[in-house]
Structures are given as structure tokens and as C-alpha cells.
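Only one structure is covered here, and it is reproduced in the block below.
Shown here: the complex without one of its protein chains, the others still in place.
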Amino acid sequence: MNFLDQIWLIPLFPALGFVINGLFGKRMPKAAINTVACGSVLLSFVYALGAVLGLIGLEEEARSHTVTVFEWINAGAAHTSGGELAQFEVSWGFLLDPLSAVMVLVVSGIGFLIHVYSTGYMAHEDGYYRFFAYLNLFMFSMLTLILGSNYLMLFVGWEGVGLCSYLLIGFFITKRSAGDAAKKAFVVNRVGDWGFSIGIMLIFFTFGTLEFTGVNEAIHAGVEGGLYHAGDMIFVVIAFALFIGATGKSAQLPLYVWLPDAMEGPTPVSALIHAATMVTAGVYMVARSNFIYQLAPSAMLLVAVVGALTALMAASIALVQNDIKRVLAYSTVSQLGYMVLALGVGAFAAAIFHLMTHAFFKALLFLGSGSVIHSVHHEQDMRKMGALKNKIPITFATMAIGTLAIAGTPLLSGFFSKDEILWRTFSNPQGNIVLYGIAVVVAGMTAFYMFRMLFMTFFGESRVDPHVNVRESPKAMTIPLIVLAVGAVFAGYVGLPVWIAETNTFEQFLEPVFEPLPFEAAAAGGAVSEVVEYSHAFEAAMAAFSVLIAFIGFFVAYSMYFKKSNRARELATQYKGAYQVLLGKYYIDELYDFLFVDRSKSFGTRLWRFDATYVDGAVNRSAWATVKSADVSGWWDRWVVDGAVRFVGGFVKTFSWPVRLIQTGYVQNYALMMILGVLVLIGYVFWV
Amino acid sequence: MLELIVFYTFATVAVVSAILLITRQNAVHSAIFLAATLLSVAGVFLSLHAEFLAGVQVIVYVGGILVLFVFVIMLVPTDRAVFERRYNRQGKVALAVAAILVAELGYGLYSGRDIEFAGPVAETVIEGNSQWVGTVLYQNYLLPFEIASILLLVAIIGAVVLSKKPPSEEQARQTAGNSQGAGD
Amino acid sequence: MGAFFQIQDLAAIAPELVLTIFGLALLLLDLIVPDKRRLGYFALAGLGFSGILLFRLDGVDISAYGGQLAVDPFAAYFKFLFLIAAGLTIGISVRYLDIEREQHGEYYALLLFATLGMMFMAGGTDLVTLYIGLETMAIATYILVGFLRGNQRSNEAALKYFLLGAFSSGVLLYGMSLLYGISGSTNLSEIADALTRRPVADPISLLAMITVAAGLFFKIAAVPFHQWTPDAYEGAPTPVTAYMSVAVKAASFAMMVRIFMIAIYPLRDQWVPILAAVAVMTITVSNLAALTQTNVKRMLAYSSISHAGFVLLGLIAGNDTGMTAVALYLFVYTFMNIGAWSIIVALRRRDVIGEYVEDLNGLFFKHPTAATLMLVFMLSLAGIPPTAGFVAKYYLFASVIETGHVTLAVIAALNVAVGLYYYMRVVVAMFMSEATEKTGLTLSPGLVSVLAITLILTLFIGLYPDPFITMAQTATQGF
Amino acid sequence: MDFYRTHILTIVAFLPLAGAIALMFFNKENKGGIRIWANLVGLAGFLVSLPLFFWFDYDISGEMQFAESVPWIDALGVQYSVGIDGISLLLVLLTTLLGSIAILSSWESIQDRSKEFYIFMLMLQTGMLGVFISLDFFMFYVFWEVMLVPMYFLIGVWGGPRKLYAAIKFFLYTLVGSVLLLLGILSLYFQYPAIAAAVPEIANEFGSGYTFNILAFQAMAQYLSFDIQYWVFLVFFVGFAIKVPMFPFHTWLPDAHVQAPTAGSVILAGVLLKMGTYGFVRFSLPILPEAAVHFRPHMITLAIIAIIYGALVAMMQKDMKSLVAYSSVSHMGFIMLGMFALNPNGLNGSILQQINHGISTGALFLIVGIIYDRRHTREISEFGGLSTIMPVYATVFLIMTMSSIGLPVLNGFIGEFTILQGALQENLWWAVAGASGIVLGAAYMLWLYQRMMFGKLDNPANEKLPDMNLRELVTLVPLVILAFWIGIYPAPFFKALDGPVNKIVETVRPGYFDANPLEVRNDAGAVPIAEILEPALEIGSGGGDNN
Partner (left out) sequence: MVPVYHYLFLGIALFTIGVVGVLTRRNVLIILMSIELMMNAVNINLIAFSSQLQHVTGQVFAIFVIVVAAAEAAVGLGIVIAMFTNKATVNVSEIDLMKW
């Protein structure tokens, strides 16, 4: 059977699963629910696999397959900005091309694993069926997002995943904080969607279509025809608008505040939605729109800067978190920052590459942390853990792998992808040394906080509450961990850098999607910006450098949290100077000062506070502001608008009295009125 | 010239007694001055060669209406009225109004005096004012005349109905009782 | 020099003659018949008979009594209207008079004579005829208003009405005398000719115009000549109030149309602004005053004032639409207003005055049908479709818009809303307040049939006004 | 059958009235019978209207179909004349559906004086249908006002504590508007004969005498002088804007909504408000095109104010009903925005959004009513954590919330997006401002949902609340289905709207559909942002057609 023409089924299976579990789940046994939930996702994974294989079977330039199911919106004619008459038509269309191929595999695959994991993790929660219904709904939306053949379909999935994250974050409905977090997530995302939708409309207004392929062709044609030039205002605006959406979904500055709170949700949710898949939607969308971004260099620069800053900030915050999930959350933000940075420097393939590998190890880490939390009975504070490595070996092993991977240990997936990004940042024309520097620093911090987490959790002496007897998690949870660990190790090998393999197969695979616009043709032999060529050796050296940085990070963490877990404090108090000499790193020195001059207030905590009070507070304050303004407008409503009416009413009432007071009841007053009336009338006709 | 004198004598009498009419405290005196006014008006009619009208004026008004008034005045004890205020509160206003009224009417009529009252051709003159009036009355104004008879009938019925004693005694007493309350 | 009296002139006034005969007969029967109610039905018969004769004059358009009287569709239309009004009034009077212990034959006789006077007001084309007709009506009405001799309010109402009426008729007469002076004739059309010959805006004609207008304004109760209305309406026996608010108004309007559209038509440019001002004042002032009334009779009195103001709009427009509007409005008003009044009449019981809004409280729970009827009448008075009131108001607005008096139209339109407010107070009392033990009705066959007739016509005209519109149009073609 | 097919509109419109009249003869104690009969009539009303959907010829959706015309008042040239095009089709169906649902929803909540209640409901139904099917302006006006009375009673008799105030406020506001509307109608009416005399083809089609024929008025649109259009548009604006309600005139809405009984609110939000927008689409735009274009900026401004303002005020409401009420203000703002974008997308979206608003807001009022029946309070603070004990309720509530904040795959999204798309084609900032309403919408609706559904079930009064029963479910399921239908496959609806909308656009902006030369773009090089940011507001630019 030909999977390619049935890609529309891929999202459909989870949808069915959702319907079944949602409607009848309440009366179904757990086993049935599991089969439906996991089965449907597995099915779509199989279909995805088949379809992707089918796609690879095609020759390179034909690797873009659109399936239109039926017409969706047809809202009549419209004028495009160019003045032509376009038809606002959107259809339920699905597109499979290398980009969506990668995404669909990652999503359905990891999604399946997490479903399996959840059967174990959620076993004792009530609302079991609800949980899986939501998960399936999420899978449906995410797959639609990925496979949609036009921006509106993308938007459908986009909003769908937003809804699901809302539902899943708020899954523990009795927790007020969960509800708040859920709402915050949705509303903040809505702000992003606002920009996104404007962007979509502008796209239609400019190109008269919303189909990716259509827009792509239009742009290529336009560039070749010398009609569009890089830097045209309209494209900058569109790119900017779209990016607002991306910042919302992918938790970039300034809209990243919702993601840490989102950890209120069950851990598998954090793993699936807030690490592996949904949060990468923004990255995917920007990559999707690469043709537009190529036309808007200034927007590209903005993207890169935002990405870099986000990465830095999040990483620095993560340095000092004690909640295991928050560490991972901030790490996710920072990794997303990497991807966005990559997008910004035009390394779309690299971004997607990192997206893929990150999906593996971050999912792994989250699930691992979930397993830890599960085993210590829902304790998330790392200060109440420690020395767990023997009690839960599988979890430990897998998490160690994940940590190594994310830290960029050579030959693990994270190494390849991250290094690709670093290299691109350095070498690409859009990139520059500053961004590169930031990226490197972040790499170091990443290593630090990840190992810090590892040590605090699994090494040192146990700080676990003695009454808790720690047990390894059930198979349903460990097996996915193992599978993911394998992925975390080997996922990187699909895209070996050119200084190892002769070609980067991954980039090559994505080439048709990310082909650069033919500016040369447009420039017509004009000055072609020549790209600096670097030798492979140099590239390798750079890679080595980044590894070194990561190792430094690891070493700092090791020295402070592994050997003796309170050594840091002692050092800080007693041998501060020696400590500085020992790690003669200037800025880390600063960092330490901040960390230990005052117990409660560390730099990170400060940053975190900053986050909590200002950035987050800004959201709250704006909420407050809206409420206030709502107050004002309500006041206006009650007193001015309505008041005007009531004034008329009162006016009528008040003037009804004098009118009645003429009515004295004395007949001669009446006669007087009459004669006066006559006089006035006569006077009028005579003299007026 | 003579006519002028005649007219003005009658006119002055009429106006003066009219003023006295509305200024006397006692209704009986007013009635007497009303008679004076009506008679002098009749005189004016005479001076206008409307003899028949003058007659009607004397008979109907002085002989009829005025007598009616006097009867009622007798019927209604006015002694109480003697010690009361004569005018209501709006006297001054009324005078102002009167002034304006005079001004406006006077202005109107005086400034319009030169526009001659162009009527249709005069009717065929019939000897003797009475015959003439009679002819016109019974030929042109027959219909109003008939209606007038109904009008008078209605008036009679009305006078009878209204001056009959109220239907039920207790109702009358009760209303009279609360009239004291409402009165002052 | 008018023609002499011919015998066929009697045929021209056959309906009036019949009424006269029945009136006189009533006075005699009053002495013999013990059960006075019979007299009521006898009077009804007289009205019916006269109505039949009226139909025999249908389509006739002649001038009788040497130009004293016109027997034309206009006159016929209004005479018909008066007869209906009188009939309905008798229908609601019989029981009422029993309750008031004032059951007398004179009542019905006076009613007939008043109607007679009105018929001459509608038909007269000569100042004298009009004036005598007017006075006949007026004097009869004075008596009817004061008919409850034992009741101080009735006396007071009668006195006020009479004094002011006499006063105003003095003013009216003064104007008529001037009209006679400037034209040398009392015939309306000849007056018109004379006025056309005279220079425009000559002071005497203007004086005449204003004084005559003032007299008529008093009769139709236009501001500032309206103040007698609430008092007289409140004090008078309720059926008489109903009769006055409908028939007297209609008759005065008929006379007004004759005078304004024939006699002083040459002065139209002068009187339109005056009418406009008076109309606006009338509508607004009366509506404002009505807002805070607690006595339903007074409230309806003010409402009838405002309706008069609305009718004036038609006269202001002065074209065919306008005239039709006047005729149609008065016709419709007759039914909806008498309908409303009959409910008030029904509220009157031996122990309950039944004039206050509270007396209507929760009427719906005790007498759903009556309440619903009242609702229909109120909506009709407010001018909400699909009731007759809407069609009538529609026609007025149409005429005013057609002649381009937009401002007038807007003011009137806003007043419709104000009007709705106080009509709805009655509805609120009936439907949305709890019933008290005072709440209750006395129904009689006459009353019920009157309610039925008025309701049916109010709705029927609202849903299918076509025949009535054509009727009104034919009636007012002369102008 | 054939008779039915030819007179279907009349039957649809007057069946409820007939039912009401029949109901008058029921004994008022026989509550059960009354209830059942009323529901039967309501259902029948919906069923008889269904064939319209199938018999309607979508290829000529711009033409008036199922037309009937009988002389009514010859003296005025008034006719009883009905017919529907695509727009009215949808509104009629919406009305019949919501009507039957509203009646069903009152099964338990209306106990006292149920007979009158149902009579008024059915009369109201006829009134509203009449408004949507009238092709004669006089007739339209009659229905337009007739429908006020039953609504007045529904609020005033069965309403909440401040029912009297709300009822009279509703009545007065609307009456003021509609009387002015009448004046506007009249001035058009007197315009007609002159124009008919001047333009033979109009005279040939609609006769030369006075007429109230709406189509005739639309035909004479282009011959109306601008002054006439200007003034008539103003009065029409007052008349319709009060009904919509647009920003300054909206204050009657919250009162009416909050005080009205559930069924009343459903009808009020679902259908009555649409009469205002319908008026704009059917009369203001096609009959007064120039004025419409002239007043466009003002209308848009008001619309945008309404969007944001309504949302802000909704955010501070403590009573869920008034929250939903203010959200309607915001949504109606969207509708007006799309309408006065004056291009196909905007108009299509705007009209579809009218339907959507009817569905989602109607459903929300039902939902509020359900909880109100159980607890007799609408204070949001009274509730919390309901989803644990009322899962079905929570689910339906969630779906409708999402539909109202415009989540894709649900109906609201389609409307809002097309509206904004249309607005953006005219002026970027309109779209930007409008879209911000979506964010706020999410904020207040989710706030409501979260406060009621999430959190602990801390209020003891709520512990025993039963979940939705079958009847309540039945009232909501059709709306849910419709919400998904429109969200996933709105094509048939757009098809119904395409014809009439294109007609309107053609009248208001002649030559809109002439494709424009590409040169415009070529010599302009890349599209300058300025052209998007502030296209001049008069016809021609922005749209870019060359007159």
C-alpha cells in the first residue's frame, strides 16, 4: 500500500484514539485505554515510517508530496497587496517533505515512547482516561502542525497543541497552581499567536496563497524576476510577526516565562510537550518559513540575538535551581535558544538537527527525572535526594547518558548537533563572533548545571526522607528510558559533520527545503557576497574547543558537588582566595561571589527572582493593568455611557415636575396661561 | 359730530361702569353696574342704527340674563364673601396682561384701519331694520336658528339637571363634610 | 345673498333630525319609563338609525341651506365617527351610572344633543353654524361633566371646564367677529376670498387668525390652552371623559380643518409655524407631565393631549397625506382610546374609585383577558405595530417627512419613546406586580361588547388598514 | 407538498404563532401539556425550516428564493412579500434551531406562568423570522417592532431582580432606534417615485408608484443623492447600532442579558443582536453605498473600540452572565469590523461570525442557565472545581469556551480569521487592533473557565451538584455539532454567502472584482509597506481598482 497518499491518516489515528478514550474511556478498563492510546500513536508512527521511506524512495527534487483532503475555507475574492485578485481558499492539505519527514518521525516515535512510559507513570492517578485522551489529542494536533501543507493548517495544529498543553498542565485540576500555570501558558501563547496570525494574514495579502509550496514558488519567482529583494520591508514585517509567534511557542525571550511554570503538569507531559515536541514548533515554523527569513536579514539578526540571549539567560538561571524539573525546564529553554540561534544564523538544517537530538536526550532526561520523582514519591527538590545511583540503576544509567549527551560529550548525539550550531554561528555570513562567544559560554554552563543535577541527585550521601523506600520504576517506564538512551547516543550519527564524513547526510536530506534563494540570479552578476572558506581541520579544532569548554563546566560541577557536596560552602567561607586560585576563571569567580556572599541570594536566584518578579511580574502587572483599565472602562460604562442615558431619564423626570406644577388647580391661573399664550402668539405674528 | 358725542357718552358710561363692575366687593353692586354697561351698549347699538339689536339687548340681557344673575346672587348668601379678599394673587400680572392685550389689539386694529373692509356687495336693503334682520335671519341663517333652539333646550335641561338636589342624602352629607376639610 | 330654504335641505340633515327627535323623545320617556337603562338602549337605537340615514347620504357632496352646511364625504366621515363614539360611550355608561346612582334619561339626551352639535361642526361651512354647533356641543358637555352632582370633583371639573370654555369661546368669537369684519361675510370660502384680496400679514387678519386659533386650540387641548384637560377629565364621569377625549376632540379637529384649510388657508404661511410650535410644545409638555402621574385618568388625559399634538402634525403637513393622517388618526384614536377608558370604567366599583395605577396591580392574575386587552390598547396608544395606533402614527410621520419637516418628525419620534414609558407603567402594574384585594373589575354586557368592538378594530386596522385608509383618503379629498 | 414548497417561508414564519394561539386555549394548570405542546411546536418549527437548507439553490445564492408576494396595503404600496437569499437562509435556520432549543431549555426553569411564557416565546419566534424573511421594508419594520413586546415581557416577567429596569431599558433603547429607523425608511420611500420616473428600467421592474420593496430600494441605490444617503445612513445607524449593539449604545445589553431568563438570553444573544447586523448588511450597505463608504472609518473605529472595550469590561465581571454579555459586545465588534472592511472576506466572515456567535454565545448562556438552575446564583466566586463532579458539563463548557475564543477546528476561528483577513486587506492596523481582541478573549474566557472548573471543590453548596441530565445535553449537543461542523467544513456556509456578499461588494465598491494589472506591482518594485500600513480609505486605493 502507498503510505505517501495516506499521510492524512497519520494525525487521524490519535484523533480517533482521543474520541474513543474521551467518550467511552470512563467505562473502559485501563488495559483497553492503553491499547487505544498507545496503539493509535504506534499506528501513526508506522504510517509515518512507511511514508518517509516512500519519500526517500523518490528522487531528490520530487521529495515534496502534498495530499489535499477537502476544501476548508473559501471566503471569496481578495485583493493582494500587488493588486491582483486572489481567492482566499484554504484546504485540509498535508505535506510530506524532508523537513516534515524528520519531524513526523521524531514526534510520533518519541510520542509513542512517552505514551508507553505514561501507562506506568500515571497508573495510580485518577482521570487516567482523560490523561490519555488529552495525550492523543495532543499527538493529533502536533502531527497536524507538522504535516499541514499551509500556514493555516500549521496554525490549527499550533492552537491545538496550545489547548492540549493548557489541559495537560492543568491536569491536576485540584491544584490551584496548576490551573494558574495552565492559563498563563495559554494566554502567553495567545500573545504569540496574535503575532503569528497577523503574519499569516500578511503572507496571504502579499502572495495570495497560504500553501508553503505556493509561497515558496512565488518567492523564488519574485526573486528571480528581481521583484523581491532581501530586506524589503514587507518581508521583515512578516518575518517579525511570525517570530513573535515562535517566541511564544518556543519559549524565547520575552515570552518564555510560561515554560518553567508549565512543569506543574505531570512529568510525561513535560517530557513530551515541554521538551521534545511542542516547544519546538516555533523552531519548526521558522524553519518552514526560511524562504521568507532569507528575504529579511534584519529579522534574521533579531532571531539570532534573541536565541543567544535566551540561551544565556536560561542557562544561567538553571545553574542554581534545586527543583530537578525546573533545572530541566530552564535547560530546555536554553537549548531552544540554541536552535533559534541556529535559525538566526541561517543554519536551518543545524537547528532541525539539534531539535531532533535534543528531542531524544531531553525527553530522556525528563522521563528519567520523572522516574526519580516517582521513585522518591513525588519529591522534586534535589536537596532532598542524593546517592540514588544504586537504588535506581537503570534510571541512573540512562540519565547519565542523557546528561553526557546534552553536555556535548564527543560521539554522543548532542555533541554533533550542538557543535554544528556553534560552527555555523562562527562561520555563516549571518553569524558573528559575539554570538559564537555566547553560545560557547552557554555550552559550558550547560555542562555545569547538568552535571550538578546529576551529582546532587545520584551521588553524595542520601538526603532522602528515611521513611520513603526507594524502588526502581516499572518496566513500562524503564524500557522507554532505555530506548531513548539509545537514541540519545546514536541520533547524532545521521548528520556527521563534514570533517568526519565526506557529506553531512542530514543537511543534504533537508537541502530541498532549505535551498538558498537565487539572489545571484537577481543580482545579475552583481557583487556576490563571497563566503569565507574554512578548512576541515580548523572546524575540527573549533569542535575540540567547544568540548574543552564543556569539560570545564563538568569539572567545576564535579569539584563542587561530587567530591564533597558542602565543599563549595566551606571554600567560599574559609579559603575564598585559594578557591579563586584553584579555579582561576574570572567570571566564575564573580559567579561564586554572588553565589555565596549571601546565602539566600545567589546571582542565579537573583536572576530567577528577576524572572519571577519582573518578567513574570510584567505579565502579572499587565494583567493587573488590564483589570484596572477594565475597572476604568467599567466605571465609564456605568457612569458615563449609561449615565448619559440615565441623565436623559432623570432630565425627563426632573422636568416633568415643573410641567406639572403649572397645573395649580386654580382655574384663573389656567385662564392666565391661555391669555398669555394668545398674547405670545399675537406678538409672534406681529413682530417676529 | 353729534354722533361722536353720543357715542362717546355711551362709551364712557359703558367702560366706567364695566370697571366698577369688576371692582365692586358686593356682587349685587356688580350686577347693577353690569346693567348699566349693557344698557349703554344698547345705546351704542342705537347710535349704529341697529334698533332691533338694541331691543334684544335690553330685553334678553337686562330683562333675562341679569335677572337670572340677581336670583342666583340672592340664592347664594354672599355675606361671607363680603369680608374676603376681592382679588386673587395674580392681580398685578393680570393688569400687565391687560395692558399688553390692549396694546396688541389696539396696534392691530389701528394699524389695520386704513385697509378698507372690502365686503361683498351690500345686501338688498330692506326698509326697517327689524324686517331686514328678520329676513336675513330666517332665510340665510335658518339652520343656525334651528340649532340655536336645540342649544337653548340643552341649556334648560342643564339648568334643571344641575340645580336638582343631589341623589342620595348621605352621599351629599359625606361630600359636604370632607368639603370642609378641603375648603380651607 | 344665499338661496332660500328648500325642502330637500331637510333630507340633507336627516341624520341630525333623527337624533333631535330621539333626543326629545328621550326627555319624554324619561318621565314614563321606570328603568332608565332602557333609555340607554333607546338612545343607541337612535344613533343606529341616524347612522343608517347617514349611509344613505354616502357619496353625496352638496351644499345645503344656502352655503350654511356642507354634506360632503368629510362631514359624513366625521359624523359617522361621532355616532360610533357616542354609541360606544353609551355602551360603557349604563352600568357606570348605576354604580354612581345617577341613572337619568337626561344623560343620554344630552349625549345625543352633544353629538348633534358635533355633526354640525363637521358639516358647517359658515362661522355662525360652526359656532352654534360648537356651543351646543360645549354646553351639553359642560353639563355631562358636572353630571355627578353629589361629587365635588365632578362639580369642580364642570366649573373649571365651563369657565375656561366660556372664556375661550369669548376669544374665539372675537376672532370670528374680526373675520366677519374683514370679509363682510360669515361664509368660510368667501372669507378665504376676502383674505386673498387683502394684503398678506395685515394685522387685523392676523389678529383674527390668532384669536380663532386660540379658541380652537382650547377645544383640542393644545398647550398652553390644555390645562383644563387633566382636571376636567379626572373629575368627569369616566364614560364622559372617554367621550370628550375622543368625540369632542374629533369634532374640534373637524371644525379646525374646515377653518384652517378653507377660511384662513390664505394665511397658511403664517399659521404653519404657529401650529408647529404649538404641536411640539403639546407633545413634549404633555408627555413629560404624564410621566409621573399616579392617577390613570390624569395620565390618559395628558396622553390625549399629546395625541392632539400628533394630529396637529398632519394639519401642519397640510397635503393629502396629512389630511388623510388627521382623519385616520382620529378614527383609530376613537377605538383604542375608548377601549382603554372602558377598562378604567370597569375598575370603578361601589367602594373603589379605581383611578390609580395601583388599582391595576396584578390585574392580569385576576382578569387575564381584560389585562391583555388593556395591553393591546396601551401598545396601540404608544404606536407599536401591529396595532392600529402604529398605522395612524406611521401616516402622520409619513406626511411630515413628505413635506420635509424633519425636525418635527424627529422630535415627535423621540416623544413616541417617552410615551411608551408611561404606557408601560400601566402594563407593569398589570403584569408584573402582585394583585391586591382591591384589584377587580365590574363587567357589564355593554362594557364587554364595547371592549370587543374596540379590540377587534384596533387589531384589524393594525393588520389590514387598507379599507380604512381609502376611507380616510376619500373623506379628505376636498382639501 | 407543492403548496408547502411554494409557501414554505410563510409556513416557517407563522407556524410558531399558530402554535401560540393554540396554546392560549390550554388550561393554565395543565403545565405538562403546555410544556409538551410548546416543545412540539418549537421542534416542528425547526423541522419545517430544514427543507430550506436542501431546496435552496446555492448557485444563485445571491437571488431571493422561495419568494412570495401578496398585496397588503395597496394605499401605501405595501406588500406581504417574503424571500430569502443566502444570508437570510442561514439566519432563518439559526433562528428556528435556537428557538426550539431555547424552548426546550426552559423545561424546568420556567414553572410559574409557563403558559404565557411559551406563548411569548413562540410569538417572539415568529417576529424574528419575519424580520429575516421580509422583502418589504414596511413589513420588516412591523416585525422588527412586534418582536420587542414579547421580549419585553420575557425579561420583565420572568427576569431577575432588576427585571423591570432592564426590560424597560431594552424596550426604550430599541424603540428610540426603531422609530428613527422608520423616519429613514420613509424618506427612502418618498425618494422612490422620482427616481423610478427618471430611470425607466427601475420603473419597469418595480413599478413607478410608491413602494417599500427592498429590492427596489437596492436598485435605486446608485441614483440616491449623497445627502439623502448621508442622513438616512445616520438614522439607520442609530436604529441598527442600538440593536447590534455597537459601542456607545451597548449598555442595555448587559442589563437585559443578566436579568433575562436563560431562554431569553439565548434568543437575545443568538438572534436579536443579529437583527442589527442583518439590518446593516441588508439595508445600510446595499441601499446607501456611498454613505457606507463615507462612514466606514467611524464604523471601524467604533467596532474596534467595542472589541477591546467589551473584552476589558468582561474581564472584570463577577457575574458569569454579564461576563458572557460583554463578550458578546466584543464579538459583535468583530462582526462590524468585518462588515465594514467592505470586501468579500470581511463580509463573508462577518456574516458567518453572526451564526457562530449565535451558536457559541447561545450555548454559553445555556450553560450558565444550567448551573443557575442548580444553584440559583451566577456569582463566579461561588464556584470552583466543578469539573470533578460535573465532567460532561465541564467538557461542553470547555468546547464552547474554545469556540468563543476562536480556536481552530471550532466555528469561532473561521469567522474571526476571515474577518481579520478582510480587515487586513484594507488596513494593517485594523487587523492588528482586532486581533488583540483574540488575546483578551482568551484571557477572560479562560479566567471564567478556570475559576469555575479548576481548583478544589471548596464550596459545600456545590458538592451535591448533579451533572447535566439528558434534556440539557440534548439542548447543547446540536450546538456542539454545529460548532465542529462550521469549524471543520464551513464550505457550504460560505457557498450560501458567496452570492449575496459579492453582490453587496459590487454595489458598494464597483469594479472590485476587475483583476488589476500587474504593472502596479512591477514598477512599485517590492510592495512598499506604506501601501499596506495606510491605504487611503476611499474606494479605489487599498483595493487598488482604478476608478
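We call the chains A, B, C and D, going by the order they appear; numbering starts again at 1 in every chain.
The definition used in the following text is that a residue touches a chain if its C-beta (ideal position, glycine included) is under 8 Å from a C-beta of that chain, and two chains touch if they have at least 3 such contacts.
Note that the structure is predicted; figures quoted are calculated from it, not measured.
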The chain left out here touches which displayed chains?
A, B, C
Of the candidates A:164, A:201 or A:675, the residue in contact with the absent chain is A:675
Would you write out the residues of subunit A that touch the absent chain, in ascending order?
660-661, 663-668, 671-672, 675
Listed in rising order, the subunit C residues that touch the chain left out are 127-128, 131-132, 135, 139, 142-143, 146, 149-153, 155-160, 162-163, 166-167, 169-171, 173-174, 176-178, 180-181, 184-186, 230-231, 234-235, 298
What subunit B residues would touch the chain not displayed?
3-4, 7, 11, 14-15, 18-19, 21-22, 24, 27, 30-31, 34, 37-38, 41, 44-45, 47-50, 52-53, 56-57, 60-61, 64-65, 68-69, 72-73, 75-76, 78, 80-81, 84-88, 90-91, 93-95, 97-98, 101-102, 105-106, 109-110, 113, 117, 119, 122-123, 125, 129, 132-133, 136-137, 140-141, 144, 148, 151-152, 154-156, 158-163, 165-166, 172, 175-176, 179, 182-184
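The criterion applied here is as follows: only the chains that are shown with their structure count from here on.
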In whole angstrom, how far does the Cα centroid of subunit B sit from the Cα centroid of subunit D?
70
Taking each chain's centre as the mean of its CA atoms, how far is subunit A from subunit C in angstrom?
80
What is the distance in Å between the mean C-alpha positions of subunit A and subunit B?
102
In subunit C, which residues are in touch with two or more of the other chains?
203, 206-207, 421
Touching at least two other chains at once: which residues of subunit A meet that condition?
669, 676, 682, 686
Of all residues in subunit B, which touch subunit C in the complex?
104-105, 107-109, 111-112, 115, 117-120, 123-124, 139-144, 147-148, 150-151, 153-155, 157-158, 160-162, 164-168, 171-172, 175, 178-179, 182
Touch list for subunit D against partner subunit A, complex:
169, 173, 248, 250-251, 309, 312-316, 343-345, 347-349, 385, 387-388, 391, 395, 402, 407-409, 413-414, 417-418, 420-422, 424-425, 428, 431-432, 435-436, 438-440, 442-443, 446-447, 450, 453-457, 488-491, 494-495, 497-498, 501-502, 512-518, 520-522, 525-529, 531-532, 542-545
What residues on subunit C touch subunit B, complex-wise?
1-2, 4-5, 9, 13, 20, 23, 27, 64-66, 68-69, 101-102, 104, 106, 109-110, 113, 116-117, 120, 126, 128-129, 131-133, 135-136, 139-140, 142-143, 146-147, 149-152, 158, 181-185, 190, 194, 197-199, 202-207
